[in-house]
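As you look at this complex, bear in mind that one protein chain is not there, while each of the others sits in place.
Now for chain A:
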Amino acid sequence: MVAFMLYTVLPLVWLVINASKTQGELFDSFGLWFADTFALFTNIGDTLTYKDGIFIRWVGNTLIYVVIGAGGATLLATLAGYGLAKFKFPGRGAVFAVVLGAVAVPGTALAVPTFLMFSKMELTNTPWAVIIPSLISPFGLYLMWVFAVQAIPTEILEAARVDGAGELRTFFTISIRLLAPGIVTVLLFTTVATWNNYFLPLIMLSDPNWYPLTVGLNQWNAQAQGAGSQPIFNLVLTGSLLSIVPIVVAFLFLQRQWQSGLSAGSVKA
């Protein structure tokens, strides 16, 4: 287990250490220890101001994609998971078959056809091209469905119905509270998926002003490797560090919630 931990942590430690080095020191100092100059803060400053602060623009874009994409995906998955768990409706089996079948033909294989379709609809190179496909999370649906089966006793729904509450009202006043840990969990996973998304924005966007962090960082990296280019590896590394800090903090901060969301139902009522 200790070896396992080292394997997991070492690259991250490496990243933190090397984000504190200057461009030159990256190559002539030992990789797993700090160099003479501690340039982390200079690097952060340079990262944020390089090319008129395009990095900050990328952070903003990523936030937009996450808020609308991941937020919307969570809402849709919660509603649908709840519907699948608590209602027997005509076409339910078909929904299962289609959604689970589609999981096997996912994201990237569909990305090229989706691009071609969106390009006909003139949606490419707009934020919508990234946001709309992010709205569907089959994994979120699966998680929510399993969670709702356990978290919401059918008796409560029946009681609410006897009291004359409409289905939507029951959902928003009662069910959504019982589903809260599951919702946090799905939200966290869809947030990671959107924050880390690379392939979709790569093909959908050509204007760097709309890039999310991932595509932007890779562009910096590629630019640093071309012939006669001006290498900015220190900025690539510092930018990488900056881009994982928020998501790691979110995971640590919310760990009680998402872990209970994943394993709730294990406690028998």
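We adopt the following convention: a residue touches a chain if its C-beta (ideal position, glycine included) is under 8 Å from a C-beta of that chain, and two chains touch if they have at least 3 such contacts; residues count from 1.
Following the convention adopted for this analysis, contacts and distances are computed from a predicted model.
The listed choices are "Electron transfer flavoprotein small subunit", "Cytochrome oxidase subunit IV", "Multiple sugar transport system permease protein" or "Amino acid/amide ABC transporter membrane protein 2, HAAT family"; the UniProt protein name belonging to the chain that is not shown reads "Multiple sugar transport system permease protein". Within the set A:Asp52, A:Glu122, A:Glu155 or A:Asp207, the residue that contacts the chain not displayed is A:Glu155. Within the whole complex, the absent chain has one touching residue among A:Leu40, A:Leu141 or A:Ala160, and that is A:Leu141. Mapped onto chain A, the footprint of the missing chain covers residues 1, 4-5, 7-9, 11-12, 14-15, 18, 26-27, 30-32, 76-77, 79-80, 82-84, 86-110, 112-117, 132-133, 135-136, 139, 141-142, 145-146, 149-150, 154-155, 158, 167-168, 171, 192, 195-196, 198-199, 203, 213-215, 217-218, 221-222, 225, 233, 236-237, 240, 243-244, 247-248, 251-252, 255, 259, 262-263, 265-266, 268.
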